[in-house]
Structure formats: structure tokens, C-alpha cells
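A single protein chain has been removed from this complex, and every other one stays in its place.
Letters are used for the chains, namely A, B and C, taken in the order the chains are written, and counting of residues starts over at 1 for each.
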Amino acid sequence: MARKSFMYAALEAVQSEMQKDKNMIWVFELTPPVASTPGRPVINLEREFGRKRVVNTGIDEYWMAACVLGAGLAGSKAATYIPYQGSMMPFELIQNEVGKLRMKTGGDAEMPVVFVIEMTGQTPGFGVQHSCYEEDTYYAHIPGVRTVIPSNPTDAKGLMHASLRSRDPVVYLYAAGLRDLIEDVPDEPFETPLDKAAIRSEGSDITIVGSGAGMPEVLKATEELKKAGMKVETIDLRSLKPMDTETLVKSVQKTKRLLAVDQSYYTLGPAAEVIARVAENVDGARYKRIAFPDAAPPASPEMFLWMRPNAGHIVGAAKKLVG
Amino acid sequence: MARKSFMYAALEAVQSEMQKDKNMIWVFELTPPVASTPGRPVINLEREFGRKRVVNTGIDEYWMAACVLGAGLAGSKAATYIPYQGSMMPFELIQNEVGKLRMKTGGDAEMPVVFVIEMTGQTPGFGVQHSCYEEDTYYAHIPGVRTVIPSNPTDAKGLMHASLRSRDPVVYLYAAGLRDLIEDVPDEPFETPLDKAAIRSEGSDITIVGSGAGMPEVLKATEELKKAGMKVETIDLRSLKPMDTETLVKSVQKTKRLLAVDQSYYTLGPAAEVIARVAENVDGARYKRIAFPDAAPPASPEMFLWMRPNAGHIVGAAKKLVG
Amino acid sequence: MSERSDIPQKSQDDLPAASSATRRIFLQGLAGAGAAVSLASKAAWANGEIGFWAKDLSNDQLIHMYTTIQRIRWFERTCVDKMLTEPGYRGYNHFYVGQEAVATGVSAALKNTGGLMEADLVYSTHRPSGHAIAKGVDVKKMAAEYDFRATGLNKGYGGEMHIADKSVGFMGADGMIGPGPVIATGSAFAIRARDSKQVVVNYGGDGTYATPQFHSTLNNAALLKLPFIYVIENNLYHQYAHYSYSVPMKDIAEAAKTYGIPGVVVDGQDVFQVYNAAKTAVDRARAGEGPTLIEAKTYRYYNHWGAPGAKPGELGAFGYDPLAITSFRPERELRAWMARDPVDISRNALISWKVFDRAKADEIEAAAKKEMVEAFAWADKQPMCKPEDGLKNVFVEGSVPPRQFG
Partner (left out) sequence: MSERSDIPQKSQDDLPAASSATRRIFLQGLAGAGAAVSLASKAAWANGEIGFWAKDLSNDQLIHMYTTIQRIRWFERTCVDKMLTEPGYRGYNHFYVGQEAVATGVSAALKNTGGLMEADLVYSTHRPSGHAIAKGVDVKKMAAEYDFRATGLNKGYGGEMHIADKSVGFMGADGMIGPGPVIATGSAFAIRARDSKQVVVNYGGDGTYATPQFHSTLNNAALLKLPFIYVIENNLYHQYAHYSYSVPMKDIAEAAKTYGIPGVVVDGQDVFQVYNAAKTAVDRARAGEGPTLIEAKTYRYYNHWGAPGAKPGELGAFGYDPLAITSFRPERELRAWMARDPVDISRNALISWKVFDRAKADEIEAAAKKEMVEAFAWADKQPMCKPEDGLKNVFVEGSVPPRQFG
């Protein structure tokens, strides 16, 4: 156990799997697989495993993903880190090939592959393409691909181990906004299940559901609401595909209030699916969504920060829903 | 007024707009802009407007879409017909450029452009990539692009006129499964609004919502249910972005029962958004979704046809929901 | 089937059994003739890069090549006839007939056994029958798959356009134009990373040239010196458009220059030329010297898809294709190419080299035909898929919930 950053925790899992499997490859561009954290050895996969297994490519994210898929099909474990600037470039390949190959071949295709898809840090000033945080929906609609989205360093490590060990292809959504999170993370390998939501707080007044980079504000709001006396059940989706309906439904059966929070655009954001699943299974509950408006993020910090959901918004909406 | 096929009705609108605007271009690949219908002149845009304005390209749907966007930015009206086999190839361009350019430039960018995105005919036997019908969600999540999905020849024409006259970029989802529909369609140009759902049947027992290629089965089910005495309100979404919340909410406020039907995959299909919007605004209603399972369509007709939602499924679910 | 005019059959039949040396001379003549007749194969021949590797093949291997050509031919002719005569038949096909020498020549240079970790790997296209059969895929299971049977190669999930069999290194057909080649380079990357001696072959039509992935494929293969071979089967058309609609030069192989890799044009109707080029490329790739782009000039005898314009029992489709609205292939072009039929070319060569005689050649053809008729008959008796199995094979384990019932 030691304090580890989000990236360090994730790369620690990659490093351990690469040490175990001499065939495994890692493909990157501009984000070198390097991480350090106080008091722990620096991880540098390129140096440790050499350029035949860890390759720095040109600006061609479609190829990066294709390379990983092809490696998997050829029987080698493989993963790539797609930086947020290119996060949608390989989309068609993952949607139309990765997501369909098992069905298409009646199970013949081997795909021990992981696509780490970075989502923007939603940095104010970066504007439409570099602050968008919208990939969750696109990837989660694909059948045949598991889509996970860790929200803290521990899950980052556990989900990375589970993803790399899974024979199903996994899209691992990496929210760059969480880079600065540091917490105690076990040193030894461990797996976090690829299909289970996590209950971050138990309560009976309201269910608040979030994911990924939305979680820090959701947790902040949870604390505030609890201080104000509300019994809040807070769920971190953690896996978008498959989505853990059972945990969601059980919770709302109890609370009868559901507030679903997205960092992403309102229309067809994950929160829509959360509400729809619950509404199909629970009668008489009340629902509310919080999301980024259906607008690409403008560069101006004044506009952008006003549009981005935050703890204050969540607290306000929760009070309205319960009150 | 004359009987016109879906394609004929759509191309009639394109032809009329191209006659009015000498700068307008049309880009295609493998689906020539040609249509005939009994008793009407054959439409052949390539012959009528020449290869400088109507171009047949190589297999590069990303370029086709980029060409149209670039033409629009340069001040020319432009449209392309992307065949279903390549329907996701230009996705990143539409998502990351078309959908963001107006916001990005503070309104400087001109985009009088239409992307006709064909969706598969869901032909049994064609399998994972050629029967998928899944593009609606991907495109409808994009802000800054209007996404429409006509379900009959009349709307095909009216929405095409409206799309081509709009200064907003429009994704016009063309469900190839509707190719064989023929009905009376006015000869003169007319516009169907880009943001209004259509109420296809009025009733007070249940609201059934569908779109695009799902509509024929939805309408068949509606007739059956009406014959069985149920008062069915049937809504054709017609526009996915923006989605006409008002029409949906008003209807369910009345019926308190919502059955949302997708041809597309369950998770994060348009029906999820339909339910979520209504659930946020109507208390005490009951909800059900019908959709293709979260699985790429297998080739075997036995499997595929069993998985595809049909009128029988809709009738059954409606009875359960109301009963 | 027409005979090749430039190889005097009768007199060759009288020669003594061909030694390696004489065979080599014939091959050179054959190759040269092919080049002169129909190809601008300067890239291939001017630099003397192609060795006459077919000279080293045993008679068994040569006969295997001829047999493969016939098996592909009759697999497909059996299928065409079924489509034309059995209205209830559900299979469809993108027929490969006319192009058989390409897949056969390439696979003859590959290792086709040992599974994923040892066999050479082949990525196919939407036109896969020939590639699959040449690689060693079971034709009975293929026939069953084409009709979506539960015991088909891919359990009925795939159909023609999606067959795959990793046990022989046949990585699969693909309904998309574009992604296949880049995915194939990924396999080559993994192979290099694990220090395996395998090579990866990707087939692509002339239509793949215009895709953005074409550049990615060659650029990354060249930069990383991957054990990768891109075989372009230039059959002059992509769907209903001539390749000049999407390719600005005559020989697509010239695109190799940008990447500093060999670009070779071969006569795709001549299995020995194809083999020669493939062998050179495979040796190069195995030696760690990087990728090769091979352009095989060839032609398909049927229309893009299905059997429009074809007649039962007749080779080739000369009739109307309702899908070819704006552009269709001239009948004379088709007849000119059929005059250089891959079956005839290989058959005549092997007869002239005394590898076999006409009787043996006919016997091989008859056996191929019989095998295929039986394969499709077997397929007809296979069980249909169970509807609920559509919920399987989404993930490795389990099945997804049904959602169509509400």
C-alpha cells in the first residue's frame, strides 16, 4: 500500500501484466507510458520493455487501435493509450470491427485487447474539441465491447488488471481530469469487476448516480447533503457497458428518488440510460438529470465553467427532488 | 400529387434545390442519385447537373463528408449520400468538426450542408456490419448538428427540403429498409419542420414512440391494438436532435403509459432518451422499452429475425403495460 | 475454356519430363509473355527482383496449386448454380472466379499450419472464398456457413462475408472496405514483438487504394519494418466504378515508392508469377526486411455481388446487372480476360512441364467438382441456428438479455 496517482496506479497494472506476458504490446503517441509518484520507482514501460513491444507512433489513432486489435487477433495481448485529442479517431474501428468480431466469427476471434481512451480534462479555455468529455455515450452504445470508467486510482488499477486479463475487448475510459487524484493503492495486483457499480455512500432519501470525472463533484455534493441531514445513496457506475441495472434498481426501489449526473452532453448521455433502466423497473419514483447542455464547450472560461455541472448544482437539484 | 417512392421523393427535393442554387453540389459513392417511380420522369442528378457538381468518388466516406463540409464553409450549399456500408466512416468528422464549428468560431462558420447517412435495410443474412441499424444514437448525441429521420416518402421530401434550406448542418438518417415504401407525395416543394415529432395516432391509454425504419411495425401494432379496443397515441420522433420533448411529455401526461421502441441496440438507444425526458417531467407514469438486444446482428436469419423488434412484440408489451 | 495461344500445347506434350532447369526456362517465358501481353509490370521485372521460385517446387506442390485453383473454381460454380436454380437457397456470394491464381499463388508461399502462433496469417476481404480455400479452410464448413447453418464454419453467425478460421491462419473476411489492412499490420506488429517468424498477408481490392487506411497501412508497415505483404487484387472495378475513378495512376504498386518499400506488379492470372512474387516478399518479410506491396492484375468473371447476369452451367456473367446503374463492365473486356483464364494457364504450364498429363488434369478437375457438389449437399442437411443463440457470442461468456419483447 502506498500513495499513488491515477496514472501511476494504472501503469503499475500494465507493467505487471507486461512482465507476466512477454508477448504483450503497448502502443502510444505523445503520452509516453511513464509515471512517477512519491516514494515509488518511476515506471517507464518504453525503457523497461523496449521499442519492439512499446511503440511511439505518428498521429494516427485509427492505426493505433487497429494495431492493438490485429495484435489481439494474432494471439498477443495488446493495449493502447489514445490521447484525448484523438479519442474519436479510432471510433469506427472499435464500433464496427472490435465490437462485432466475436459475433461475426461465431466466437473464432481472439481479442485480449484494451483501448485506453482518454477523455479531456475539461480544461477551461481549451474549447470545443479539447474540453468536450463526450466519448462515454459513443463507446457505451457499442455491443461486444466492455466499457469501464474508473473514478479513482484504486479502481484505475483494479479495472486495468481486470481489463488486461479479460478475453473480451475493453474500452477503458481514462478521464484526464482525474490525473491529479492521489490515494493509497495496494501494491500487489488485484482485480475490480468489469460489470459492477460501486455504492459510494448508503442512504434512503435519494439515489445519486455519476461516473468518471463527474464523481469528485458528486462525492462533494454527497458530503454536503449528508451534512444537511439527507440520507444519500451515491453510486459510481464504473462500468457503462454492461450497466449494472440491479444495483441501480435496488437503490431506487428504496429511495424513490433518482438524480443522474453526467459531465457529458444531456441528450443520450449515460444518465439517460440510468433513468430509463430504472423507470422500466421501479414504479412511482421521481427523476432528474444534470448534465452539460447540448452544446460543444466554448473556450471562454466564463461560459464553460457556468455550463459544467458541479457540486452546487447537484446539491440544489437533490434538495428539489427530495423536498 | 403522385405516388412516389421514398428515394424518389427525397431526390425530387434535392433536384429542386439544385435547380434553384447553381452552386450546390452532391457527392456520392456507389449509390447514384437516380430514382424512378411509375408515371414520373426519371431523376438522374449526375446527368442533369454534370460531374463537376455531382461527383462519384472512391471508397472514402470520410472524404465525402469532409468535401461537403468544406464546400459549405466556402459558401456553397452541399450534400452527400453516404451508403450504409460506410455510414460510420465519417463519424468523427461530423462529431468533432461539423458539430463544433459554429461554437468554435463564435458563429463565423457557414454550414449549409446535409449528410444523408444511410442506415442498413436490416436485411437478414447480411450480418453484423450490414444489418446493424445503430447510427441514430451516435449522430443524435452530437450537439450542433440537427439529426432527422424520416419514416415515409412525404417526410422524406419535406425534411429534405427543410434540411437543404437550413443554415444548420443536418444529418439526415436514411433508413434503407424504407426504400420500398410508396405513397402520394405532393409535387411542389414543401418543408417539414426539423424539430417536431409527428403524432400518427391519437389516444389516451398509452403512448407508443418510434422512429425511422421502426415506424412501419409501430404503425402495424397501433392498428392491431386499436382493433383490440386500446386508445393508442403513436408518435414518430422524426427529429432526434433536437428531440421534441413537449410532444412527448404532453402525451404521457395524458396516457401515463410510455412504450418506446428502437430498431437499434437497447443501451443508449433513442428510446432511452425518450423515457428519460418524460420521466423527468411526468410523475407516476409506467415505462417500457423495446429494442434490438445489445448484440451485433448475427447473419443467420433465424437468430436475426428473432432478435428484431416487430409488431407482435409491440402489441404484447403494450398490453402488459396497460393491462 | 480457351487455350493460351502463346504456349504451343501439342509440341510441349512431347518433351521429356521437365527438370527444375527446363521448368525455369518455361516459367521465364511464361512470365515474360504475361508481362508483354497485358501488364505494365516494369516495377516487377525491370529491377530483376523476382526470382523464379516456382522452379524449386516439387511436382506435388505444383499439382496442389492446380488442384486449389480448381477447388476454388468449382466451389463457386457450384454455389452460382445453386443460387440460379434453387429459389429457396439463402446463401449469397461475392464471387472470386477469375482471380483464383492470386490466392493460390500467395498461399503456396505461406505456412498454413500451426495455428495462430505459427501459421502465416491471411486477412481477407468481402470476396473471401478463394482466399479461404487456398489457405486450407474446410469447404464443407464454408458451404454450411454460406447457408447460415449451426454447424457452419462460424456457426451461422457470419455468412459468406465474414468467414474466419484462425486454426489455419485465415483471419477472416470483412464486409468493410478500409479497416482490414490496418488491422493486419497490427498482427504483423505483434509477430515482430514476439520474435515469431510468421508473416501476415493482407488482400485488398483496387477499391482499397482510395481508403484513408491505405496510407496508414503502408506507412506504418514501412516505418516499423513489419513482416507484412499487401496483395492488391486489381480487378479493375470497385463495385460499379472503374478503378480510374479512384486511382490516379495505372499501377497501384507505384504507391510503394513513397514508403521506400518494393512495389511489384504481377500477372494475377498466372499462378506461378504470383507465387514468385509472393515467395520473394515472404522471404523478405521473414528475414526482417519489411513489407512488400504486390499488385496482381486480375479480373472477376461475375458481377460485384450475387449472380445477376449469369446462367446455370455457364462460366461468367454476361447479362444485365440491375445494380450497375451508371457503369458496367463491357462484355468484350470480360471475354478478353477469360481468354487468359487462370485454370488454363496453370493447366497448360503443368502439362508442358510434364508434371501431369491432360487426363490427370481432367481427373483433378472432376474430383474438385465432385468434392464441392458434395460439400454443398452436406451443407443442405445441416441444422439451422437456434434463434436464442443470437444472444450469445457478444462476450466470451454468457449471453446478453433479450430486449425485443419489452
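The working rule: a residue touches a chain if its C-beta (ideal position, glycine included) is under 8 Å from a C-beta of that chain, and two chains touch if they have at least 3 such contacts.
In this text the structure is predicted, and so the values were computed from the model without any measurement.
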From the touch rule at the top of the page, work out which displayed chains the omitted chain touches. A, B, C
Touching the absent chain in the whole complex: find that residue among C:138, C:254, C:344 or C:380. C:254
Contacting the left-out chain in the complete assembly, out of C:62, C:210 or C:400: C:210
Options B:28, B:63 or B:84, residue touching the unrepresented chain: B:63
Spell out the interface residues on chain C facing the chain that's missing from view. 210, 212-216, 219, 222-223, 245-246, 248-249, 254-255, 257-260
Kindly note down the residues of chain B that lie in touch with the hidden chain. 22-23, 25, 27, 52-53, 55, 57-58, 60, 62-63, 66-76, 78, 92-93, 96-97, 101-110, 143-144, 146, 166-168, 242
Residues of chain A in contact with the chain not shown: 30, 32, 34, 46, 56-60, 62-63, 85-86, 89, 125-130, 259, 266, 288-310, 313-314, 316-317, 320-321
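In this text, only the chains that are shown with their structure count from here on.
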Chain whose average C-alpha position is farthest from chain C's own: A
How far is the middle of chain A from the middle of chain B, if each middle is the mean of its Cα atoms, in Å? 30
Chain C, residues touching no fewer than two other chains: 156-158, 162, 176, 212, 393-394, 400
When you check chain B against every other chain, which residues touch at least two of them? 89, 127-129, 288-289, 293-298
